[in-house]
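Here the complex is missing a single protein chain, while all its other protein chains stay put.
The first chain written gets the first letter, and so on, giving A and B; residue counts start at 1 in each chain.
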Amino acid sequence: MADVVLHPDRAATSKTVRKRGGLHNMLKRKSTVAFLMALPLILLIAILVIYPAFYALHLATLNKSMQRFIGLSNFEFLFKRETFWLVVKQSCIFAITAVIFKAVLGFIIAHFVHNIPAKGQRKWRGMLLVPWVIPPAMSTLAWLWLFDPSYSAFNYTLSFFGIGPIPWTGDEMWARFSVILVNIWVGAPFFMIMYLAALKSVPDQLYEAAAIDGANWWQRIWYVTLPMMRNIIAITTLFSLIVTFANFDIVRILTAGGPLDHTHIFATWAFRIGIEGSDIPLGASVSLFMVPILAVAAIFILRDISKRGNEA
Amino acid sequence: MSRRKLSRRQFVAATALTSAALVTAPYVRGAHAAGKLSIGFWDHWVPGANKASTDIVNAWAEKEKVEVQIDYIPSQGNKNLLTIAAEAQAKSGHDILAMPTWWPHAQAELLEPMNDVMDGLIKQNGEPNGTVKYLGQSKGKWLAVPASVGSQIKGPCSRIDLMKQHAGIDVQALYPAGAPPKADSWNLETFLKAAEACHKAGVPFGIGLGETSDNVDSAGAFFQAFGAALVDEKGNLTVKTDAVRQALEFYKKLIAFLPPDAGAWDDSSNNKWLVSGRGAMIMNPPSAWAVAKRDAPQVAEQCWTHGFPSGPKGRFAPYLAYFWGTWSFSKNKEAAKSVLRTLSQPDAIEKMCVASGGYDLPCYEKLTTLKVWQEEAPPKGTLYHYPNPHNHQTLSIAAAPAPPKIAQQIYTQATLTKMCLRYSKGEAMEKTLAWAEGECEGFMRS
Partner (left out) sequence: MTTATIDKAAPTRTVKYGSMSRDRAWALRWSYFFLVIFAIFFLTPPIYMFITSLKSSAEISAATNPWWVFHPTLENYTGLLTSNQFLRFFWNSAIVSIFVVTITMLIAVPAAFALSRMRFWGSATLATGVFLTYLIPETLLFIPLFKMFAVVGDWTGVQLINRWYVLLILYPTLTVPFCTWIMIGYFASIPKELDEAAIIDGASWFQTLTRIFIPVALPGLIAATIFAFTVSWAQFLYPLVFTTSTDQLVMPVGIITTLIKGDVFNWGQIMTGALLGAAPPLIIYAFLMDYYIAGLTAGATKG
């Protein structure tokens, strides 16, 4: 990220210093051209991202039939609902647990892949990235079928060990487990591939120096690997947190929020209320609650990155 | 910029038009002068059932010189409900759209009144059943025309052998083929005992408690057997009544005998339960039996569709009604009405019923004894009691008699099954009732 912010400035300043004569005109023309080239991007973001976000704020203040301004009544109504607080709690549990496990699992797998000889790495890396390549809606269908109440292949296998049948999507706790499991399955390879790229950029000398100093395996990870990968871990976690928090397809296909609303997250509940229950303003109010939580996470992580960047 | 945008839009529209023409080509019947009509029918799961309605519509189109396009919209994942919502928002869409249960009321302001069509049809086919009147009429106005396609009774479908063996109940004797039922002993107590016996024998009843219509419909019929309603017809809350408490107690006992993951069941789970041979009974129209006929014939031979057990306040069976509605913004209302009349003629209805293997159930009183239900086999007569030929049970829908717009929320949010699950998981009765009351208050928002 720091790179992105820095470069245009650097490029521009170096140029202003170097260029002579007709500079003013040149710059004027250049900035106009540049602006025009970036205009489609600006329009796209302004019309289809920024405007709808504010429009959502407007919608949230209307009544169900969208004919009357009712101020904050939708929010008041939501705050009184048990289900709403359940959804808030679940969204946080879902996102935080899934991201932690994805990060840890991705880190471990990246280490193992990094450990094996270089010529085998490509093959393993290719195999382990498959879950991330399949469209989540399609792979969740496979999970749905693996979890099926009557035909579960997992329960079939577990029955040989005298376990089960496990109500994968039927019991509240198991359903949460299943939803998070599928999310980890989809997301862990992304972490793996990012960490692997980062691991490769850690110079071997650092490990050797640590080994000479008598650092054990754990200390090498803690004092060498992790600090070197700090930026990547932060960026990947931020990105994954956003995506996981705003997840829709996995929960929608696997449980549709059930049983007893115990797997609903913001997106699926907003869909249930706003589109399926034809209460657009209330649905918009629900989805707006994603913003403050995401913004806080983003500020923390971005601040951390830029702080690190300045130190370096 | 604006000029460029405009031309891009024109380009997009042009590509869309050509592609739309390509897409619809297989469905379009001769382009004629009398206008166009687009129809969104419910996508019937029975292979070949869609064809019957396509044929009827095409024959009509031929005669009337109308260009027709038919879409078949599935109900899985609430696809049809999303379509209705999208078209209502966009104020454009199909001229005729199949709408289940509550949706004519939900879109009442945007639907063309159908009184002129219905007056003739009622004279000809007899009175529609009470559920259809409750769902299809508002202040004397028919919001839509009842559709036979997709309408169904979700009564019990039992395994003859398992019920005999484990529960000592001969369902064929209770509901003999070709004769009125002798089912006075078939009440909630015997039902509960049978559920317990089958649970012990490892073949529990497959009654779901999820949020989809099969589950909600079953709960609705049981609640009505106790006279339990969450909201009465005037819109008053009646959650904290003894009838509701009794119904919850009953369900708590029943849930102990159901599969452990019943809370996550959707509309296909009970079918799979029956077809896989794991259960002695499910609550479903004969689709599960028909699938078993194809994939597991040894199960199909033992299936018997019959009536609901009776409770203190009567014997209720869930009737899921479909309607055909026309938007008030439709551009070809007369053609729409004409084709709806054609589709509601007795011979058309019978043709579609036969094509669906007896699944479709017309709501008109003169049409509940078609031949198809007497003849479907194996075993012979398995569907005889499916259409309620002897008016042995009262047809109803969950959440009735509340005002439809509130009832719709109770139904789609599955408040009934959620209450049952909460209570059966050990929540205090009054806490469950308070929760349900809060939910219902929310549903009364305008």
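The criterion applied here is as follows: a residue touches a chain if its C-beta (ideal position, glycine included) is under 8 Å from a C-beta of that chain, and two chains touch if they have at least 3 such contacts.
Nothing here was measured: the structure is a model prediction, and the numbers come from that model.
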| Which of A:A34, A:L72 or A:I163 sits in contact with the chain that's absent? | A:A34
| note | In the whole complex, of A:I96, A:A153 or A:L226, the residue touching the missing chain would be A:A153
| note | The one residue from A:F84, A:F107, A:W143 or A:W174 touching the chain left out of view is A:W143
| message | Given that one chain is not shown, which residue among A:L86, A:I108 or A:I221 touches it? | response | A:I108
| remark: For chain B, residues touching the missing partner are 9, 12-13, 15-16, 19-20, 23-24, 26, 40, 43, 45, 71-77, 79, 82-83, 86-87, 89-93, 212, 266-268, 271-272, 275-277, 284-285, 287-288, 291-292, 294-296
| message | Across the whole complex, list the residues on chain A that are touched by the chain not included here. | response | 1-5, 7-9, 11-12, 14-15, 18, 30-35, 37-38, 40-42, 44-45, 48-53, 55-56, 59, 66, 105, 108-109, 111-113, 115-116, 122, 124-131, 133-139, 141-143, 145-146, 148, 150-151, 153, 156-157, 185, 188-190, 193-194, 197-198, 201-205, 208, 211-212, 228, 231-232, 235-236, 239, 242-243, 245-249, 252-253, 266-267, 270-271, 274-275, 280, 283-284, 287-288, 290-291, 294-295, 298, 309, 312
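Quick note on the criterion: only the chains that are shown with their structure count from here on.
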| Centroid spacing, where centroids are CA-atom means, of chain A and chain B in whole angstrom | 39
| In the complex, chain A residues that touch chain B | 39, 63-65, 77, 80-82, 148-151, 165, 167-172, 175, 255-261, 275-279
| Sites on chain B touched by chain A in the complex | 1, 78, 81-82, 85, 88, 106, 209-211, 259-266, 269, 272-273, 276, 278, 409, 412-413, 418, 421-422, 435, 438, 442, 445-446
